[in-house]
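Let's look at chain A:
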Amino acid sequence: MTPILTIENLQVEFSTPFGAVHAIRGIDFSLARGDILGLVGETGCGKSVTGRSIMRLLDENAKVSAGRILFDGMDLLQLTDTEMRRIRGNRIAMIFQDPATSLNPLFTIGEQIKDVLRAHRGSGRGGAKALAIELLADVGLPDPAQMMSVYPHQLSGGQQQRAMIALSLAAEPDVIIADEPTTALDVTIQAQILDLLRRLQRERSISVIFITHDLGIVAETCQQVVVLYAGRVAEKGAVETILARPQHPYTRGLLAALPRPGSRGNDLRVIRGNVPSGFERIVGCAFAPRCDYVMDICRAQNPAFSVIDSTHHSACHLHEMPANG
Partner candidate 1 sequence: MTAITFLLRRLSLSVFVFIGVLILTFFVSRVIPGNPAALYAGARPRPEQVEAIKVKLGLDKPLHEQFLVYVSDLLDGDLGESYHSRRSINTDLSIFLPATLELVIAAVFIALLVGIPIGVLAGAYPKSAFDYATRLVAIAGVSVPSFWLALIAQFIFFSSLGWLPLGGRISRDASLFYPIAAQTGFYLVDAAVSSNWDAFFDALHHLILPALVLSAYPLGVAIRMTQASMIEALAENYITSARAAGLSQRVILFKLALKNAIMPALTVVGLSFAYSITGAFLVETIFSWPGVGKYVTEAVLNVDFPVIIAVTLVVTVVYILVNLAVDLLQALLDPRVRLG
Partner candidate 2 sequence: MKRLLRFFLVLSLLLTPLFATVAQERNVFVYAHPVAFPNLDPSAGNSNENVVMGNVYETLTFYNAPGSDEILSPKLAESWEASADSTTWTFNLRDGVTFHDGAEFNAAAVKKALDRTIAMGEGSAWIFGMIESIEVVDDLVVQFNLQYPAPLDLVLSAGYAAWIMSPNAAEQDSAWFNDGNAAGTGPYMIASHEPSQRMILEANPDYWGGWDEGQVDTIVFDIIEDSTVLEQEIRSGNADFTYSLPFDNYGPLAEADGVVVDVTPSFQNLLILLNNVKEPTNDRLVRQAISYAFPYADVVASLYAGMGTQSRGAIPANMWGHGDELYQYSHDLDKARELLAEAGYPDGGISLVYTHVASDLDEQQVGELWRASLAEIGVELEIRGLAWEAQWDLAINDPATAQDAFGFYWWPDYITPNSWLYAMFRSEEEPFFNLGYYANPDFDMVIDEAEVISGTDRAAAEAMFIQAQAMLLDDAAAIFVVDLPDIHVIRDDVSGYVNNPAYPHVVFFYDLTR
């Protein structure tokens, strides 16, 4: 089965008055149909930029300097603005981290859903309304008909995110990119939203890219995982294998930092040292300065992917060492 979304050698740069910032230094991964793929890494690793690159919603000073994003046989990077607009929301939708600011404060939930329906379905008024109410019911909002005329600020955080999810589902997309959709929420709510997402993904057989810094959520939610570090893929593969047998020292570090079940874990900075800045030209492995197993080659040469097994890849010179085979 061909993946629905394939990213090949994606590189993104930001231009600033102080020079270019390399946010993504060449990443590859693909999303299989019906899968949930977790994209994990620390702040600044490029995971959100990857999501926005797919949607082509990068800031004006950012540019994709190389690579392809293949979706359903098209390279998204080659589409015209109008063609891309027809993809957004319609074929690929996005859910954001902070529902409070991602919903427009001045329009009712109903109006915002109808805007999306109008943009992609061109549905008649009555149809759009019925559809919207159905969606609101589906995402588990109480009294959906009344929800139509409610403003975002009148909802709780969890309700806002449900509304946001309804919005993203409105045009029945094939892919949803969920960018830290639960980070801003309480733990109990977080679980509810994750349940909701999983249920909807199953029922509607949507493929999801789940951007998060929380390996715990990845473990509960995803089938595939891609670990990013400093704009590069450190390790990728099926969730169970990677969680069980992490190969990359960075992934190991992340897992070691994972809090025990029940406590809330969002501080991953227990690995010593700092993430390299985007301004730096990185020679060799980006993780080398922080790596406990660093070797000379790590400082000289960027490691290629080693195939651990058919679904598991890791970029580390350690794998090339016969002793560690």
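Basically, contacts are C-beta pairs under 8 Å (C-beta built on N, C-alpha and C of every residue); 3 or more make two chains touch, one makes a residue touch a chain; residues count from 1.
These made the cut because all candidates are chains of the complex that A comes from, given by their letters.
Predicted model, so just to flag it, every value in this text is computed and none were measured.
As listed, 1 or 2 are all part of this complex, and the one touching chain A is 1.
Across the interface of their complex, candidate 1 is touched by residues 55, 57, 60, 85-90, 93-94, 96, 98, 101-107, 115-116, 119-120, 151, 153, 164, 167-168, 170-171 of chain A.
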